[in-house]
Each structure stands twice: as C-alpha cells, then as structure tokens.
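A single protein chain has been removed from this complex, and every other one stays in its place.
First chain written, first letter: the chains are A, B and C, and each begins at residue 1.
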Amino acid sequence: MTGLQLSREELLKAYRLMRMIRVFEDRVSAEMASGDIPGNTHLYAGQEASAVGICLHLSESDRIASTHRGHGHCIAKGCDVDGMMAEIFGKDTGICRGKGGSMHIADLSKGMLGANGIVGGAPPIACGAALTSQILGRNDVSVAFTGDGGINQGTTAESMNLAQVWKLPVIFAVEDNGFGEATASSFVVAGEITKRAEALGMAFAKVDGVDFFAVHEAAGEAVERARRGEGPTLLHIETPRYYGHFSGDPDNYRTAEEKAAMRRDRDCLPRFRRRVTEAKLLGLDELDKVDAEVQAAIDQAVASARSAPQPALSSLTTDVYVRY
Amino acid sequence: MTGLQLSREELLKAYRLMRMIRVFEDRVSAEMASGDIPGNTHLYAGQEASAVGICLHLSESDRIASTHRGHGHCIAKGCDVDGMMAEIFGKDTGICRGKGGSMHIADLSKGMLGANGIVGGAPPIACGAALTSQILGRNDVSVAFTGDGGINQGTTAESMNLAQVWKLPVIFAVEDNGFGEATASSFVVAGEITKRAEALGMAFAKVDGVDFFAVHEAAGEAVERARRGEGPTLLHIETPRYYGHFSGDPDNYRTAEEKAAMRRDRDCLPRFRRRVTEAKLLGLDELDKVDAEVQAAIDQAVASARSAPQPALSSLTTDVYVRY
Amino acid sequence: MAQKSFRQALNEALHHEMRRDPNVIVLGEDVAGGSGASGQKDAWGGAFGVTKGLLGAFGPSRVRDTPITESAFVGAAAGAAMTGLRPVAEIMFVDFLGVCFDQIFNQAAKFRYMFGGKAVTPLVIRATYGAGTRSASQHSQALYPIFTHVPGLKVVIPSSPYDAKGLLIQAIRDNDPVIFLENKVLYDTVGEVPDGAYTVPFGEAHIVREGGDATIVALGRMVHFAREAAEILAAEGIDCTVLDPRTTSPLDEDTLLEMAEETGRVVIVDEANPRCGMAADISSIIAEKAFGALKAPIMKVTAPHTPVPYAPNLEAAYIPDAKRIADAVRKAVAFKRS
Partner (left out) sequence: MAQKSFRQALNEALHHEMRRDPNVIVLGEDVAGGSGASGQKDAWGGAFGVTKGLLGAFGPSRVRDTPITESAFVGAAAGAAMTGLRPVAEIMFVDFLGVCFDQIFNQAAKFRYMFGGKAVTPLVIRATYGAGTRSASQHSQALYPIFTHVPGLKVVIPSSPYDAKGLLIQAIRDNDPVIFLENKVLYDTVGEVPDGAYTVPFGEAHIVREGGDATIVALGRMVHFAREAAEILAAEGIDCTVLDPRTTSPLDEDTLLEMAEETGRVVIVDEANPRCGMAADISSIIAEKAFGALKAPIMKVTAPHTPVPYAPNLEAAYIPDAKRIADAVRKAVAFKRS
C-alpha cells in the first residue's frame, strides 16, 4: 500500500483537505437550506478522496478543469476557501468577484481552470492546458474531471481520442457516483468505462474512490506516466454522492436504506482515520485537531462571506474583454 | 462463403449496383473536371462493395443516413440515378429539385435520409429512424454511414452509446478508407475502431470492404441482430478511396505507387467478377451486358441532366417550412 | 376558468397531445428521472417538473430518460421526426445548445429545404431560458436570437400560462421544427387555463394592452415588466400599447407595423444580449417598413453586452425591468426632432 508511505505532513494535508471539503459542503448545504445562499449548488460530499487523492500529486503549475460539482476539486487544488465561500454567497470578495458563483469557481494562479456548468465542458480545456505544457516543453500535467454522466458526452470522447493521438499529459478522472442527476448510470452508460480508454490504447485504472490511498496510488502512476511524456490515462473512480444531485434535490429516487448504507459504509474520512491510526502514522488527537481547525476555518469563511460587500454595480459590464 | 448462396438475380443486382456506382462516379469526376458540374463532390469509387453489401439487405422501409461521400449509398439504397445526376447538375429535375446538390441527396420514399455535409451528422439521425422503428413496433433497421474520420466525432460516440443503451436497431457502418481528407487515419484515430464498439458491449465485425461477399455476410448478421431486437452493431469496413478527397484534389499526399497498387489490387468489381464466374454462378457475358447497360444508363442520365431546366427562381424561397 | 401555473399548463399540453397521438414521444435528461435507480420512478419529471406524470401515463417507451448526450438525442429526435414520430425533446437549459446545435440548425432545420421539400420534421425542442435564478453565465441565457436567425426553425416564447398551453399544443401539432422556450422564472406564475386542448396559432401577436402614445414590444417574461411599466406610465398620462409577438419566427409583422404606425413610438424589450438580438431585429423591421410613421427613435431595452453574472445584485441589474422600460418610453415621448 504505497500511499501509507506518505509523510506525516502529506497525510495530514490530505486529511485536512478531505475534511475541509466535507465541512465546506455540509455547511453550504445548510446555508442553502436556510436560504442564505443564492442559486444552486452541486455538493461534492462523499467524493473527497478522489479530488484529494489526485490533486496531492499536483503543483500549482499543473492544471485541472472541473465540473458543476467542483467545490472539492477547487479546495484540493488549493483555492482559497474564504474566497470560494464568498463567491458562493455572491460577494465582491469572492474568488471570481461574485460573477461566477458555485459553478464557475476558478483560480488560474493555482492551476484551477474553472468549475464548469456544461457537462463535458472540461475535457477539451484540460487537453488545451496539456498542449501548452507539451509545446512549451514543460512537464506539467493536467486533469479533466468528469462524472459518469459526462463520460458519454461527445466532447469527452473527442478529447480522449485527441489526447491519445497527441500523447498529451492529461488525466481523465471519471468520478462515477452512480448517477447523472436522478438517472442511474447503469441506465445510460453502455459497457465498461475503462474499456473506453482501452479501446483507444489509453492507459487506465479503476479504483475505489472511498479509499484515499487507492486513488492516490493510481493517480500517482497516471501523473508520472504523463510527466514522462507517455500520454494520457483514464481513472475510473467509484464514489458515493452523499447529497442529492443539487442542494434541494429531494433525492427520492434512492431509497432511504440505500442512502443510509452509503453514508455508513462508504465514507472516505473514517476509512482514512482508521487506516492511518491503525498503521500508527497519525494519532486520533491529531486528526481531531484538524477537524476542529477545519470547522473553525469554515465558520470563519461563512462569517466573512456573510459580512462582505456585494459587487459594485459598475462591475456588471467589466471583465467581458481585456480590451474592447 | 454464405454470400455465394445469393440467387442469380441478387448477384446480378449487386453487380449492377456496384458497377452503377463506379460508372456514375467516374462520370461525375469527368464532368467536374470539364467544368460542367458546379460545386464540389466527394466520390465513392472504390468503396462500392460496402454500400451494396449492406443495402442489399434492406428494403425501402429500412433507412440509411449517409455522409458527404454519399452517391454510392444513394444508388445502393435505390435512389433514382437520373434524379441524382440532375441534382448534381443543379437542375429542377434533380432528386432534391436542385436545392441540395451532391452533399444533400435524399429520397425519403426509398429510406434514404440524406447525404450529409457534416462529418458525424448521420449517426444521431439514424438512431432516430431506429427509434421510430422501435417505438412503432416495426422491424425496420437503420444504418448510419460514417468514415474513419467521422468515427472520432463526438456525435458518433454519443450515438453509439445511445444505440447500445436503448438497444436500437441500428448499424454503424464505418467505411475506413484510410483517410480523412488529406490526413491518414493512422495519424488521428487512436486504437482499434472495433474496440470502440466492444467497449460499449456492442456487437462488431471487421471486414474487407473490397470483398462484396464479406461485407454482405457481416451486414446480414448485423441486420438480423437488429431485426431480432438485439441492438446495434458496428461494422468496420476497410476500403480504398480511388479518387482524392474531393474531385479536384491533387491527392499528392499518396504516392503514385500507392495509388496504382490500390487500384490494381483492391478493386471490388473484378474481384466480384472472378468470384461469381469461378463459382459458375454468373457468366462473363452476363456481367459484360450489365456493364453496357449501366454505361448506357449513365450516358442517358447525363444527357437528360444536361438538357433539364434550371429550377425556377421562385423556388428559392419555397420549402423552408411546411407552413409559415 | 381554472387558475393554473405555467408549469401545469405545459404539463397538460403534453398529456393532451400524448393521449391524442401515439406518435408523440418525450425524451430528455430526467424527463422522468429515477430510471435505473432503487427509489421512486418519475422522481423528477424534468428538472423543473414540467413532464411529471408522463411516465406513469404513457410508459417508458414513449417517455425516455436519455444519456447526457444532447447531440445524440436531439439528433435522434430529428431523425425520428423525419420518419414518422412527433418527438418532444427537452434540453434542460437552452444554454446547452452549444453541444448539439448542429443537429438543430444544420440538420432538422434544413432537411426540408435541402431535400427539395420532401422532408417533414415535426420536432419540438423544449428548453428553459432566462436569468433570475442565480444560475450564472452558463444557465441563464436567452439565446432565442440565435434560433430566430436560422431559417427552417420556428421559435416560440410564451409569456402566460394560457399561451404556454396553447402554443405547446400548436408546436406539437405543427409540421416544422419548433424551438419552444420557457422562462424559468415564469413556471410558478398563475393564470386562467382551460382544461381542454386548444391551440394558439404561430405568428399572431397578442395585444396585451392598448394605448395611443407608444408601443412596447416584449417577449416572455419581459411582457410582465412591460405591462408593469405601462401601468406606471398610465399614471403619468402616457398610454401604451403592449404587444407580445409570442413567436419570433414566424413574426407577426403586420400587427407590429400596425401598432408602430398607430403610436409612432416604439420601445422593444428583450432579455437577450443586444447585438443581433430580438430588439435589433424588430427595430430594423419597423425602421424599414414603418419609418414614415415614426415620431421618435426606436428604443431598445435589453440585457447588456455581457454574460449573465451570478451575484444577485448584478443579475438584477442585468435583466431589463419596468423602470428601464418606463424610462425608455418617457425618452421616446419626450423626443423632439432638432
């Protein structure tokens, strides 16, 4: 189990990020329910090990392109949590100055090329970032996140072919949470997702997305492959989706039992805690301390988002062009 | 070799259609070169065994959706050759009243849903025709033609997934002539084309598109599978493309030797003649008679297209809507 | 007459037509919802509940949850329409047209013309449009100008529950491809809707209100703001006609020109972006064909030339409102040739 060879600092970082995502999402859900957040969000809770297991391999010059369910990817890639929360609250201090909202969080300086409201929107963009790396002779990699729903979108198929024929340093991280909205993936995804990579001659792996270490290991191999110039990899990551499709979704297409079992049996956080404490790599007290710090950080993020000013009305018409 | 069990009439029909396509295309090429035909055409010469091997299984209520290289599919599906030639000449007697031209030849009454100027345009449409058949409880099948270039287009990938999850009675006929325009398919098509079907759990076959009997046999199985309600099939048909991408293309990205060898070694017509005469199913005289008849028919088609009237100018604004 | 919501009006139209004609089918992402899952079937009935109940009434062959592949299922709907069905395909947000536009504008819209008049393509594509739900740049656009630009498409934008039902029934019975656009913010608005089936014809504008001083032309949600503005102005002694074209393609030019000529002043309200938008389109028709009657510049009240912002205050500023409309009318009324 290679992941267990991570340093204490790395393990703590991984745990902190996963916990940060979970607490962030649970809090956004609560704030949405109480009507304090405008619009609509898609929560990443349950899928934390995927974003963190992958992004832990990446530096700021590596890039990711994300989905409508992007909060977790943003946090894992190092976006400022205060800025994210303020963005979701639609405030001027938001990471996108309140213009983007939940579905368009981005921070190019961190290599986060944007959440994306369009299913299948990210893969071509991630290929583009990989192309930049390849043409400029850097060894940065990029990651395209997509869901089990997005795997069917033509843009994803096209991007996989392009990445393979150009040997682009890109990873297709397919987060399979079993659903596209209210429709089960078994109903709409033909065949095996990994075989779509295999058919192109592309490297692939299927991993348990509840297991941080499994994701981390598979992602590490994919990242190294890409950095070596050996082209793309598809990662099929099976993961639960804790909330409904969007916050507010009654989620009644899953039985109460199914949902309870999912939360009980498929939670990356206790699994991680058990692993690292059993292996005596971290102590429970350390982990609990992280939990408390994260909780405080999110409380703080919400408080400052709440009190932050709205964007100036004049900003409505700025940032359309660099120059017009 | 099941194909050889075809009746004499069927064999003669197959040969006549293949020869008709060849002579039609050679003639269009000549007329284009002499400037008598407006616009631009993509010639099907060399690929005849594919269209005919497939369409021989189809009746008028079965449907096909075609490509920019559609003349062969049209002829094989029973479109009127005079009307086609007149269409290409841009005349009022054309099969589309001169409004469509080479890239938009269609005859819905024959189940020919249109050539298509958009690479990847046909597969969704063919799925739609198959959906009609499925919902109305008919056992008609439909065929989506695409090239090795079009296999990469997102619409094709999406359609294959849709067809597979809905078990649509549709066949994806991938005519692999080794090129998309001037670019070799080896340069742009990742992996194995049949594996793209396999990855979806879709039935598939790879056949030599120079061999009418091989195509006919594989297509027969696919059509039967579809009629039985067992869903789609992908046929990967390897075939030469005799002319350049479009008529007028200097085709200098292939060496003279390669082109000569292709025409010498990979011609479905002599191959067919040899097979049926060796098996004593048809006589050379019969085949030659077909050749002469076809030649006369094409001469006639050109003559009448040439002398036909242009469309009335008033037709510019008709047929946009059924009613507006 | 019964009071019903815009959503319910649409739902009734679908029920009527599916009952009436077995060739009508409905397909799209989660038009039922719950397919393949352990829990409730027909869990969503569309992201906005418009198709709720169809699955139970008409079964999974005619009510289909699709993969998230708009090109494939919209194109399949076009192919099905050309071969005998009357599909109603749902694109959840019109903003997604970018992933399937070819099948709409190069295929469905052009079949008939390219094929010399032989194809009939009775296809309806329903989609939501519009800002106001804090859904940001990729889920809030209007985009009807793009469809209106395309020959071969018809484009419908109902503003009331009554029109929604009648226009949708017309769309389904119509033999041409129809883009049917529903403003998300209107779903819960309520109005009188007959229980039975009826049609509202295409290309016939609705004169919402008559007044001699100016004509306000508005579509969809903007009709409500136009009416509001007209009421504000009436209190000031400015009497406005409010005209709702209801369909942008075909467009009821006759009524438009008639009202422009009667009032001599025209303000056009358009939730879409301004460049090559509907306001521009309608303005140009009037500027060419009713010029002689004009007493003032033709004013446009539109969204700015920007994407739709997320922050509630910015989004509110993005969307035209009664105040901006009233201001434009006042400006037109005050105009004096120099």
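Everything that follows uses one rule, which is that a contact is a pair of C-beta atoms (placed from the backbone, for glycine too) under 8 Å apart; a residue touches a chain by one contact, two chains touch by 3 or more.
What you see is a predicted model, and the numbers here were worked out from it, not measured in a lab.
S.K.: If the full complex is used, which shown chains touch the chain that is missing here?
M.R.: A, B, C
S.K.: Using the touch definition from the top, which of A:161, A:177, A:194 or A:247 touches the missing chain?
M.R.: With A:161, A:177, A:194 or A:247 as choices, the missing chain is touched by A:161.
S.K.: Have a look at C:16, C:86 or C:110 and name the one touching the chain we're not showing.
M.R.: C:110
S.K.: Touching the left-out chain: which of B:10, B:230 or B:258?
M.R.: B:258
S.K.: Of the residues C:256, C:279 or C:329, I need the one that contacts the missing chain.
M.R.: The one listed residue touching the chain not shown is C:279.
S.K.: Which listed residue, C:15, C:41, C:149 or C:173, touches the chain dropped from view?
M.R.: For the chain that is not drawn, the touching residue is C:149.
S.K.: What subunit B residues would touch the chain not displayed?
M.R.: Those residues of subunit B that touch the unshown chain are 38-40, 87, 90-92, 94, 96, 98-104, 116-120, 149-150, 152-155, 179-189, 250, 252-255, 258, 310-311, 313, 315-317, 320.
S.K.: Name every residue on subunit A in touch with the hidden partner chain.
M.R.: 63, 65, 94-100, 104, 106-109, 113-114, 116-118, 121, 123-129, 131-136, 142, 154-155, 158-159, 161-162, 165-166, 318-324
S.K.: Which parts of subunit C are in contact with the chain that was left out?
M.R.: 71, 95-99, 101-106, 109-110, 113-114, 136-138, 145-146, 148-152, 248-249, 251, 272-273, 275-281, 283-289, 291-292, 294, 296-300, 304-307, 309, 335, 337-338
Following the convention adopted for this analysis, only the chains that are shown with their structure count from here on.
S.K.: Need the CA-centroid distance for the pair subunit A / subunit C, whole Å please.
M.R.: Result: the chain centres lie 35 Å from each other.
S.K.: Just give me the whole-number Å value for how far the CA centre of subunit B lies from that of subunit C.
M.R.: 40
S.K.: Quick check on subunit C: which residues sit in contact with 2+ other chains?
M.R.: Residues 66-67, 69, 71-72 of subunit C each touch two or more of the other chains.
S.K.: In subunit A, what residues contact two or more other chains?
M.R.: 152-155, 187-189
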